[in-house]
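One structure is given below, represented as structure tokens, and several questions about it will come after.
One protein chain is absent from this view; the other protein chains keep their places.
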Amino acid sequence: MTPARAEAVREIFRPGGPADERTLLSTGSDISQAPSAGEVAADRFFRAATMAVAWFTVFLVFWVVLSIGRQALPSLRTYGVAFLTDTVWDANRNAFGILPAIVGTLYSSILGLVIGTIFGLAIAIFLSEKFLATGLDACLAFLGLADNAWFASLPSRLENLLRITIELLAAIPSVVYGLWGIFIVIPIIRPPANWLHAHLGWIPFFGTSLSGPGLLPASIVLAIMVLPTISAISRDALVAVPPKLREAAFGMGATRWEAILAIFLPTAATGIFGAVILGFGRALGETMALAMLAGNANVISWSLFSPANTLAALLANHFPEAGKPEVAALMYAALVLLAITLIVNIVGTLILQRAEAGLKGLR
Amino acid sequence: MRIARTTAMPIAATVAGLILAGLSLHRGWPARARLVSEAQAATTLQGTGATFPAPLYQKWFTEYNKAHPDVEVNYQALGSGAGIKQFQQHLVDFGASDAAMTDEEMAAVPEGVVLLPMTAGSVVLAYNLPDLTQPLKLSRDAYVGIFLGRITQWNDPTIAKANPGVTLPDTRIQPVVRSDGSGTTFVFTSHLSAISEAWKSGPGAGKSVNFPSAVAGKGNPGVAALIKQTPGAIGYVEYGYAIQTHMPMAALENKSGKYITADLNSGKDALGSVELPANLRAWITDPTGANSYPIVTYTWLLCYKKYKDPQKLATLKAVIEYGLGAGQGFSPDLGYIPLPPNVIEADKKALAGIS
Partner (left out) sequence: MERPPNRTAVTSEVDLESLERSLRRPRTLLSFTLSALTGLATFAALFPLFSVLYMLAKQGLAGLSLATLSELPPAAMAPGGGIGNAIVGTFVVVAIASVISVPLGILAAIYIVEFGPETRIAAAVRFAAKVLTGLPSILAGVFAFAVVVATTGEFSAPAGGVALALLMVPTVLLTAEEAIKRVPARMREAAIGMGATPTQVVTQVIVPTGAPAILTGVMLAVARAAGETAPLLFTALFSNYWMSTTHPLFLPKTMSDLMRPTASLAVLIYNFSGSPFDNQIALAWTAALVLVVIVLVFNVIGQSLAGRSSD
């Protein structure tokens, strides 16, 4: 097939173009032509190449796991399961345990997730249930501008702008959030945190004062980072709630929030849950914000204001300088991180697939 | 493809054009580029290691680069731990550490190692107590107790005892330590081990140890930054970092019971209390002089005994000789202690042994 003829095919089917087989036929009677031997050979080669590349991407996953696993092997043998429950990381004595890092990873991620879910869900509801539109419509009607074409399109445009703005949150690199966290978040939350510690210090969550880096600032930044994921997927789940459910709820006289709480959220629950799990996966693997804001201290504490450590930050801090036994221990930690994130991500993906399948029945 | 061409290309072209226009406006750029292109091909030396002497080293290397534009020495201050490890792995041309390599660590380098002390400096305890106007004195019990996590309030009686007439604030002490493997940590903890049994049998000495209840920053700059940002914090940094960031430092009780502030003289005094052996390794854990500042160390450049590339070897030797000669002149300004003449002599002798 000559490039000219390929161009003809693309031209005919171009969106808005003359998508008509008759036009195609009229472009020439010799349009059809058997491929030459060279073309067939090239075809075989190209297909084999794409298949090889496809295999390679699968192999890539194994390669990553193997290259980490192989180097983790010595420490897997030496430390075994105790590695997961020991609390000391001391390269001098070859004593390695990652319990504080595991706890810190889970604690900071869950905390970030709770904050991120509250706000992310609020945004998802706000955007999917046309709050902005109704509010603005009311304002416009009040001002008598509802019939003006430009103003009438304003609510949907603003809604779009809001959605893009939230997506923008996801585009900002985590290292920039880390920088912002150091110079903005920590100074802002330090006084209220220390007030809480001084007055409510008997509650374990406020058990220490916040000197600077710690769990809470790290979790706040994590929350901002998972928020776009959660709000986007939750919004999709809420929008996917079948219209007949919507109409039935309002038809029975439910207020907007009765409908949301009793009908829409439960219907979209699986999808929202999947979104939360995927956000969890992202939070678990996040490195920079934690390395910059969590304080890198190997302690286990209930306190939101205590410094902490995470698996990813442990790797970032210790990997460049580790000697042989420590590298093996770090690879073991990397393997644990890989396992946790893999499981969480697979579970999240499966839940989302199930949510999709579940809604099909309702449509 | 048509659509892609019509949108992406103009945007890409505009961005590229703006960058090019910006560059051509800036006269320094092409001029400097031309200057170098006329010179011979650049020789690059790669080094990683201690953050403790990094300001001085980087000053040397940029000054040297100004005089010899064909020589670039890229020094990445990742910490002594990383310096030693990457040196062992042959990822760099030289390493740097303020903890001299141990025999065991040197055995991992088949062609042999030459340790060259390049400068010396004091490790100080800098603190952040905005309301405190008088200088703070810390007894040996006090600073060991603080880093052991036993003394947690600034108005603790142990601290108050050495500071009569000073109103100490009722705030929590936040110790700040290093997150990376660090020669500064090694020097500091070796000193603590030397003066306290409890420390020796507890956290011990090393490039990274387990500090109870501390927050950790990366490198000397990271620790200095954390102290600066955290009210109630105290942490150990190289003297120059505390001076340059205008942070107060505690006067520490030395072996003879006197409270000494870190400066050039008290540092020199401490260095004088040890004689460097032939292998140029010495650990000054607790200097004996009456006016010695208690925590002082040499810091070492790690070189291979044999280099394959003769040009690299010649360049490295020239750069080190520059550091030992004219380079020592920058030391006092940046907060380092110039090497005593006998150490410079010993260094030059060792340098000759590298081939």
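We just call them A and B in the order they show up, numbering each chain from 1.
To be clear about the criterion, contacts are C-beta pairs under 8 Å (C-beta built on N, C-alpha and C of every residue); 3 or more make two chains touch, one makes a residue touch a chain.
Please read these numbers as outputs of a predicted model, since none were measured by experiment.
**Q** Which visible chains touch the chain that is not shown?
**A** A, B
**Q** Taking the entire complex into account, which one of B:Gln76, B:Thr119 or B:Asn210 touches the absent chain?
**A** B:Gln76
**Q** Touch as defined at the start, partner being the missing chain; which of A:Val114, A:Ala248 or A:Leu342 qualifies?
**A** A:Leu342
**Q** So which of A:Leu168, A:Ala269 or A:Ala357 would be touching the chain we can't see?
**A** Residue touching the absent chain, from the options given: A:Leu168.
**Q** Residue-wise, where is subunit A in contact with the chain that is not depicted?
**A** Counting only subunit A, the missing chain is touched by 1, 3, 5-6, 9-10, 12-13, 15, 19, 21, 24, 31-35, 39-40, 42-43, 46-47, 49-51, 53-58, 60-61, 63-64, 67-68, 71, 118-120, 122-123, 125-127, 131, 135, 162, 165-166, 168-169, 171-180, 182-184, 224, 227, 255-258, 260, 281-282, 284-288, 291-292, 312, 315-316, 319-320, 331, 334, 337-338, 341-342, 344-346, 349.
**Q** Which subunit B residues touch the hidden chain?
**A** Given the touch definition above, subunit B has residues 1, 3-4, 7-8, 11-12, 15, 22-23, 25-26, 28-30, 32-33, 36-37, 42, 44, 46, 48, 51, 54-55, 58-59, 62, 69, 72, 74-77, 89-91, 217-222, 224-228, 240-241, 244-245, 334 touching the missing chain.
Following the convention adopted for this analysis, only the chains that are shown with their structure count from here on.
**Q** With touch defined as at the start, can you tell me which subunit A residues reach subunit B in the complex?
**A** 88-93, 182, 186-187, 209, 211-214, 295-299, 307, 317-318, 320-323
**Q** So in the complex, which bits of subunit B are touching subunit A?
**A** Touching subunit A: residues 78-79, 81-86, 172, 174, 179-181, 204-210, 213-218, 226, 229-233 of subunit B.
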